[in-house]
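A single protein chain has been omitted; all remaining protein chains appear in their positions.
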Amino acid sequence: MNQYTLTASHRNVLFGAMGLGIVCLILTWIGDDAYHTRFWTNFLHNSVFFTMISAMAVFFIAVCITAYAGWHTNFKRVWEAYSMFLFVGLGLLLIVALGVYMHWHHLYHWSDEAGVQNDPILKGKASFLNKNWYLFGTVIFVGTWAFFASKLRGLSLEEDRVGTTSFTQHKSMRFWAAILLPIIGFTSAAMIWQWVMSIDAHWYSTLFAWYSTASAFVSMIALTILMIIFLKSNGYYTEVNENHIHDLGKFLFAISVFWTYLWFSQFMLIWYANIGEETIYFRERYDNYPSLFFGNLVINFLVPFFILMRNDTKRKFGSVSFVAIIVLLGHWVDYFLMIKPGALINRNHAMGHGHDAAPAVGEAAHGAEHGAVAHTAEHASDFVAGFSMPGLLEIGTFVGFLGLFLFVALTVLSKAALVPKNDPYLEESMHHHVI
Amino acid sequence: MENKVNHTEVIYGLYNDEEDLLRAVKSAKQDHLEIYDVYSPFPVHGLDPILGLEESRLHQAGFIYGALGTLTAFLGMTWIFTKDWPIIFGGKPYWSVPAFIPITFELTVLFAAIGMTVTFYIVNGLGPGVVNNHLDDRITDDKFCIAFDKSQVSSEKAQSFFKSTGASEVNSKTI
Partner (left out) sequence: MRRKIYNTLSFGWTGSAKHWQRWESLSLVLAGLSTPLVLSVHTIVSFDFATSVIPGWHTTIFPPYFVAGAIFSGFAMVLTLMIITRKLLHLEDYITVEHIESMNKVILLTGTIVGVAYLTELFIAWYSGYVYEQFAFFNRALGPYWWSYFGMMFCNVVSPQFFWKKSWRRNITLTFFLSIVVNIGMWFERFVIIATTLARDYLPSSWSLYSPSWVEIGIYVGTFGLFFTCYLIFVRVAPVVAVAEIKSILKSAGDQYIGDNATQHHHHNHDYGHTPNEHH
C-alpha cells in the first residue's frame, strides 16, 4: 500500500480532537482573567510548540539531503508532511502577532508602550522587542521556512512524476537544502527570542535558542516514531522496519541527552555566577513550579536515557513508542515552563500596578518595593489554575492542536505516494541494516 | 576458545578470502566438525552467529563499571564537601549538586572505559609483552584460518575438509 488514505473514522477522531481543543479554548476564554492570559498562553504555547516541530522536520530533511543520508528515504514523506504544517503555524502565530498590535493580550511586557518608556531595560531593547519586528519576523521568517518546505516538497513530488537517473530534482534539492540550513539556524533563533524568551523580558540567555530548538527537535523525532508505528499498524510502510526505528531511537536518545546537556549548561552557568538578574528565572521556577521543574528533567532525561540505552529497546516498537510519548509530553511541559511563569508575572504586574515604574532590576527588587505581603500574594504558593500545573483545559487544548497538526500532516501524506519512488537513496533505505 | 599453553595439537588451514572462510565455517558447522578456533586479520561480519558465539558480556561489565564511577564520584564528593573539608565556595551551599555533575559524568566515563578495556585485556589473555601462541604470522596480514584440535577431529577428516572448502594451505602445529 503505497498510498495513504485518511479514513473517515480517523478523520472523525481528529475532528473530535480539534473540537475538544476549540471547546477548551472557549472555556478557557470564559473563565479567564481580564487579559485572557490563560487563553493566550495556551494558544502561544501550542502554536510555538507545533510550529517549531514542523520547522525541525524541514530542517532535518535538509540535514539528511546535505549529508547524503539515505536511511530515512522510505519514510521521508512523513517529514515532508510535518513540514507543511508551517503554513498553518504561520497563521496561528500571525494571530498572536496581531494580538500584540491590537492589544488583545498582554503576554509581553514590552508590548505595552507606556510601560516601556518607564523601564530603562525594556526601552533599551525596544528596537528589537516591538510589535513591528514581531510581526515582520513571524510573517517573513516563518513564511521563508514554509517556502523552503514547499520547495523541497514540490521537488520531491516532481521527482516522483518525472524523476530520471540524471537526478535533476535531487541535485536541486541539495541546493535548496544547503541554503536552508544557515537560514533556519539564524532565523529560528531570532524568532524564539521574540516568541518565547521575551516573555521574561528582563532576562536573557545566549543558549536559549539552541536549548529550545533541541527540545523541539526531540519532540519531532518522537512524533515521527509514533506516526510510523501508527501507519505500520494500519498496514502501511511495510518496508520501514526495526532498523529505521532503531536509528530514530538513537536520535531520540542522543538528542535527549544533548537537550539535557544544554539544560544543564544553561542552569549551571547561571547558578554558578549567581547574578540576580539571571538567577531570577530559575528561582521563579524552582520555587513556584518545583514538580514541573524537576519533572521536566526526569521525563526528558532519565526516561529516555535509561530505557533507550540498550540496543534492543530501540528496536522494539513498544518501548520506543512508550519513550516517544513520554518525551513528547515532557517537552510540551518544557515549553510550558518556558512560557507560563513569565506570562503569569506579566499579568500580575499588569493587573496589580497598572503601569507603575518598573525597576530596572529583576522581580526580587520589585517585590521588595511592594512589601513582602503583596509580593507573596503575587507569587504565592497559591495554586493558579492553568499556570502552576497544566490543567485539564491545557491538556484539552494540547489535544486539539495535536489533532490539527496530525490532520494537516495526514492530509498532506495522503496527497502523494508514501514512498518517493525515484529518490536515488531509496534502495539504500530499503536495505537499511543496523546491527 | 582460549589459547593458553596446554600443548594442543592443531591442524589448520589458511584461506585467502573471508567469503571462503565464511563458507568453510558454515560447512564445518553443517558437518558437525568441532572448530578449535577461527582467526582473521580483521573482524569478519556474520562470522559470530555462524560460529554460535554468545554475545559478549562486556557491555554489561561496562555499565556496571560506569555506575560504579557515578557512585564513587557523587558519594565521594558529597563526603569531601560536606564532612571531610567543607568550604564555602562562592556563597554556595556545601552540598552543591550542580557543581558535582561534571565530575560525576567524567568519572562515569573514566571507570567505564578503563574498566572495560582492562577487562577486555584480561579476558582475552592479552597484555604488554604477552606472547600468545599464534599459528601463522600471515593471519594478521591477509590470511584467514580455521583450526581444528587433532584430538577432536582426525587429520584425514580435516585434510579432506580443507581440500573441499578451498583452503590454500594446510599445516599442523602444537600450541
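All chains are identified by letter, namely A and B, in their written order; residue positions are counted from 1 within each chain.
The criterion applied here is as follows: contacts are C-beta pairs under 8 Å (C-beta built on N, C-alpha and C of every residue); 3 or more make two chains touch, one makes a residue touch a chain.
In this text the structure is predicted, and so the values were computed from the model without any measurement.
Trainee: Taking the full complex into account, find the residue in A:Thr28, A:Ser111 or A:Ser205 that is in contact with the omitted chain.
Mentor: A:Ser205
Trainee: Looking at A:Leu92, A:Ile121, A:Ile225 or A:Ala350, which makes contact with the chain not pictured?
Mentor: Only one listed residue reaches the unshown chain, and that is A:Ile121.
Trainee: Residue-wise, where is chain B in contact with the chain that is not depicted?
Mentor: Touching the missing chain: residues 1, 3, 19, 22, 37-49, 51, 53, 55-56, 58-59, 62, 102, 105-106, 109, 112-113, 116-117, 120-121, 123-134, 139-140, 142, 145.
Trainee: What chain A residues would touch the chain not displayed?
Mentor: Interface residues of chain A facing the absent chain: 66, 120-121, 124-125, 128, 178, 181-182, 185-186, 189, 193, 204-210, 257-258, 261-262, 265-266, 268-270, 272-275, 277, 433, 435.
Here is the rule we use: only the chains that are shown with their structure count from here on.
Trainee: Provide the C-alpha centroid distance between chain A and chain B, rounded to the nearest whole angstrom.
Mentor: 44
Trainee: Using the touch definition up top, name the residues of chain B that touch chain A in the complex.
Mentor: It is residues 63, 90-92, 98-99, 101 of chain B that touch chain A.
Trainee: What part of chain A is in contact with chain B in the complex they form?
Mentor: 264, 267-268, 271-272, 274, 309
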